[in-house]
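To start, the structure itself, in structure tokens.
One chain of protein is taken out of this complex; the other chains stay put.
We just call them A and B in the order they show up, numbering each chain from 1.
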Amino acid sequence: MKYQSQAVAKPYFAFAILLFIGQIVFGLILGTQYIIGDFLFPEIPFNVARMVHTNLLIVWLLCGFMGATYYLVPEETQCELFSPKLAWILFWAYAIAGTLTIIGYLSVPYATLAEITGNDILPTMGREFLEQPTITKVGIVIVALGFLFNVGMTILRGRKTVINMVLITGLLGLAVFFLFSFYNPSSLTLDKYFWWWVVHLWVEGVWELILGSILAFILIKTTGVDREVVEKWLYLIIGMALISGILGTGHHYFYIGTPDYWLWIGSVFSAIEPLPFFMMMVFAFSMIKQRRREHPNKAAMTWASACTIMAFLGAGVWGFIHTLAPVNYYTHGSQITAAHGHLAFFGAYVMIVLAIISFAWPQLNGRQSNSPAAQKVEIASIWVMCLSMLAITLLLTAAGVIQVMQQRVPADGIAIGFMATQDLIVPVYWARLVAGMAFTVGVFMYLASFLVAGRTRDQAPALAANA
Amino acid sequence: MKSGVTTATTALRWRWLIMCMLTLTLALFPHEALFALPLIVFSAAAALLKGIWIINDFMELKHAPPMLRRMLMLWLLLTTSAVTTAALWQS
């Protein structure tokens, strides 16, 4: 750790991991509910578990992004954070608001939550991923403004690199697009139209900038390749991501009441969305190949390079599978979407946050990297998590194919109903649950690596060696 | 030494002039139903020739790694034949 203020990243990372564990627990509950419909009913109904699972994901990833920013920005700008105190205050505000929201989801019926949080004053609730009570949304905006102010002032004061400029652009975009969550028109088409401005333009737009800059930062630090080379790649990847991602929003505008030309815009531009991810993969591996130093943190490099592969598969390949309008006509909202969602979020965003945590955590604790023994456990956990997430994805894809072939493709009268199809898929859901448990084992191994790291701290290279 | 440069620019200049002439010829083609087919064939051939020159001489991929050159040539061939096929189909 070169700058004292980088330490504020620690609580963000710790809270992110905590919420990650929560997300996995709810994932297991959901996996079970697919098979045993009334499992934990009425305490935790499926819709609530699903909401908690996806909301925890978003909240912990945002928390991870903030932690990554607090860690990365002082080092890139070569000056201390503008106000570490503000970062701490915002952390507690975010943590308390996030926790209260989750408690709200779990303790009272959603309609009651809407009532007691005054949703009728400015109705924004009830939409997928944006279920947060309006006051939580206002809280998120306040935290985001404070965070951007803090980071922006730091960047203004210090060195402006391509990495921190791309990062701040991504974060600004993240905040700006979130504002569309306050727009809740009564027309369902318009509602969905702008809802995607938050959801799609986040994950397939501005979040890719954040992903790109964190990846570039890790690669510069671990490979020692010239900044210029890394920056050039970053520019091109970001350019490609925005060209494909912004108009790629069109793939959500198929058959929802929007004009026909979206079928073409959406198909064509989203068909190239795998390319920035492909370039990211080429980028990571060519930087590693050209490396000028052997960084002791192999685990972080494994996370970063595996991240690009999994992101390419999840966001790129699995996105492409159902992105063309004629295909999407049949696959829309099937388990194929769930397969894509799982691998894309895991590959692109979960892994990059875990990569930066893996890189930063030892440094925040005065070590260049964890001990080889701890890294061994961590790398094993990466393999277990990646392979089980791939298994989940393949199984959900199989489920989706069954769904499409039984329920969607056959003509009226021949096609079987939704619930009958679900019954057919139950064996696949069992296998998926097993894969989900394997993923949980991976998460435990990951947590265990922290314990091993603590125990074998004396075997880890000290930070002083990092000139 | 000087002659090498001159050769390169002369070659470029000639290609540029021929490409301009080909483009102008298209404009002068009589736009009647009788000439529809020749016009399609001529404009496709002109597009191919221009594309090949752009790739080989302007982009200077003639001596570049063959993989890249082939990819661009394939792109040119595929897109030109797609539009030409569609036009011929119609006529």
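Here are some notes:
To be clear about the criterion, a contact is a pair of C-beta atoms (placed from the backbone, for glycine too) under 8 Å apart; a residue touches a chain by one contact, two chains touch by 3 or more.
In this section, contacts and distances are computed from a predicted model.
Set against the options "Cytochrome c oxidase subunit 3", "Probable septum site-determining protein MinC", "Deferrochelatase" or "ABC transporter permease", the UniProt name belonging to the omitted chain is "Cytochrome c oxidase subunit 3".
Residues 232-233, 236, 239-240, 243-244, 259-261, 264-265, 267-269, 271-272, 275-276, 279, 282-283 of chain A touch the missing chain (whole complex, contact as defined above).
Taking the complete complex into account, residues 1, 4-5, 8-9, 12-13, 16, 19-20, 23-24, 26-27, 29, 31, 36, 39-40, 43-44, 46-47, 50-51, 54-55, 57-61, 63-65, 68, 71-72, 75-76, 78-80, 82-91 of chain B touch the chain not shown.
The criterion applied here is as follows: only the chains that are shown with their structure count from here on.
Chain B has its Cα centroid 46 Å from the Cα centroid of chain A.
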